[in-house]
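Please see the structure below; I have some questions.
Here the complex is missing a single protein chain, while all its other protein chains stay put.
On to subunit A.
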Amino acid sequence: MNERIKNLREYLLDKKHHQFRRTPGELGIQNLSDEYKASGFSPVKRSAACFSAMLEKEQPVILPGEKIVFTRTVTEVPEVFTKEEWDAIKTSHYIHEKGYVCNISPDYAYTLTYGLEARKEEISKRLEDAGLTKDQKEFLLSAYSSLVSLQDCIEKYAQYALSVGETEIATTLQAIKCNGATSFREALQLLRILHFSIWEAGNYHNTLGRFDQYMYPYYIRDIENGVLTKEDAFDLLEEFFLVCNKDSDLYPGMQQGDNGQSMVLGGRSMTGEYLFNELSRMCLQASYELELIDPKINIRVDRDTPAEIYELGSQLTKIGLGFPQYSNDDVVIPGLIRKGYAEEDAYNYVVAACWEFIIPGVAMDIPNIDALSLIECVRDCMEQLKDCPDYASFYSLIEKEMANRLDAMCKKHHNIYMIPAPMMSLLMDGTIERAKDISEGGKYNNYGIHGTGIATAADSLAAIKKYYYEEQKVDYSAWMNALTHNFKEEKELQELLRKEAPKMGQDDDYVDLIARDLLNSFDRALQGRINEKGGVYRAGTGTAMYYIFHATELGATPDGRSADEKIPANYSPSLYIKQKGPLSVIKSFAKPDLKNVVNGGPLTLEFDQSVFRNDESVAKLGMLVRTFITLGGHQLQLNTVCKEKLLDAKKHPENYRNLIVRVWGWSGYFVELDECYQDHVINRIEFGL
């Protein structure tokens, strides 16, 4: 990190750029929806008009030392519908989250290559088609006007840069205002603008995709032509990473930090080549030096990935950013193909905001549309335990419960409505050809369902199988009393369940195979279901924030968990169990058929910081990750924490403003999290010395 980057980093961490921010109210654009209603604008036209209004109000700002510009100064995206209009839409439609297109992976490469002017020409040409419907025309015109507004804003920035003597910035901006990028710097600047623009249009959880792949040609050309040194390239790269942290507090998410700026490095190509290049390496190094929460790094690996890459990743884990997260091409790619993705698309997969596997440019999947609580399925069958003569019949009840819940869930996902996204559409393949907004669908329109409480569910079933059916140690009334009264008078039973019963994470086939059954049943229960857009449903092992939601009204569970105890986040062992160690955990969690749960959701391992005192132990962490991948694990995230530090940070947040933790599928600043999320991190079991 050179002085320039160091100073810029400090500037941003001190939030000095917040001084330039204005609210829509201050700028007089808070009531756009009234105007749109009065003018009778169509939804897509409103989106484009709102985008233009925002860009018009953006005040050009060049922060001290900046080379890659564009800073968000308008704090919020105004509503495009009036409250009454939106209420009416909501009553007749299913609205996913905030109603905006989100959590997909744009194709930046195409526009980086051809440039904004060519995109306009592409639209003009498409508009010549006499067979276009009125709606199609309206969409194309909206996309066109979005490009014009964006070019105007770039011009405004360029003029400002000239006026303050920043000629290099001005030259770069003027080049990419019309043309595709011809250098690494231009490519980074245009990427910044495209990424900026989709946030500006109200879209969120906007990922960065396979940055090391689509940026590499620009990088290597500059290096080979001698127009850029590696040091200068690294300097620009670090600045781009910094830039991702500039406006992220304005981005919508469940919690500060949950902003979806994921970046995916490496991966196997269809021809068998492992695509980890010099730029991938530089990305890891930049993250290592900057120690910031964005972009959130993922590495695609497989059984043949060189050990060195795991070591590089582990160096990053060591400093406690909660990433990289790893995904296993050997499992994910066949899993995606199994779900109907074309081979070339499956090989191009990335992660969405957290860990959901999606395809850049072509998938309008909603991988987080809902969550099935696997442990609630078990709990709700408990009363019928007495009517089931054997474990198999009890298990089939649970399968029925899953199917019933999924029936109800899938029925809900009906008549879905999304606010049109012409700017985002420009970054998704085929939208101009189809003359259709991406909110209406893409090549893939699959929905993903998270599966929460898998370990709690598997542990519960293992306990029932063992103590109710096999050993007949615990009778029906004892179970029911214990669960109804939260083990108040059944302390002995609770002790037995907590300390003696088989637990997922201890490399015990007895329970691990139950987990495998549960996940297979979850997948089977979704098979054959087609959503209204023609997409399929995918089962997953992620929880998102449902690990908090689903635990609050769960009550005590048959695994010995008390009502007030949490359930694990994502795909992880129960929080209270006595761990044998990381080897047992990875073996347990690699046993299920993970290609069947390709919606994603990582095993999470927590390590005490003291474990990684030297390079040797860091290399060993890399070996552990590689082992999980070799055993057939699908996804893994690692956290290095120091419990004392976290406890102290709760008491003295002012001393820990930069302390980073992994929450559920993203890294955030610990002191900015709600307490329930803070406590969950503290309560996870860490492996120490």
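Simple rule for what comes next: a residue touches a chain if its C-beta (ideal position, glycine included) is under 8 Å from a C-beta of that chain, and two chains touch if they have at least 3 such contacts; residues count from 1.
The definition used in the following text is that contacts and distances are computed from a predicted model.
**Q** Assign the chain not included in the display its UniProt protein name, restricting the answer to "Penicillin-binding protein 2", "Branched-chain amino acid ABC transporter permease", "FMN-dependent oxidoreductase (Nitrilotriacetate monooxygenase family)" or "Pyruvate formate lyase activating enzyme".
**A** "Pyruvate formate lyase activating enzyme"
**Q** Which residue, A:E3, A:E616 or A:E654, contacts the hidden chain when the whole complex is considered?
**A** A:E616
**Q** Of the listed residues A:P295, A:P502, A:P558 or A:P582, which contacts the missing chain in the full complex?
**A** Spelled out, the listed residue whose C-beta touches the missing chain is A:P582.
**Q** Could you tell me which of A:E79, A:D345, A:E490 or A:D507 touches the chain that is not displayed?
**A** A:D507
**Q** Residues on subunit A that touch the omitted chain in the whole complex?
**A** Residues 507, 580-584, 587, 611-614, 616-617, 620-621, 623-624, 626-627, 630, 687, 689 of subunit A touch the chain that is not shown.
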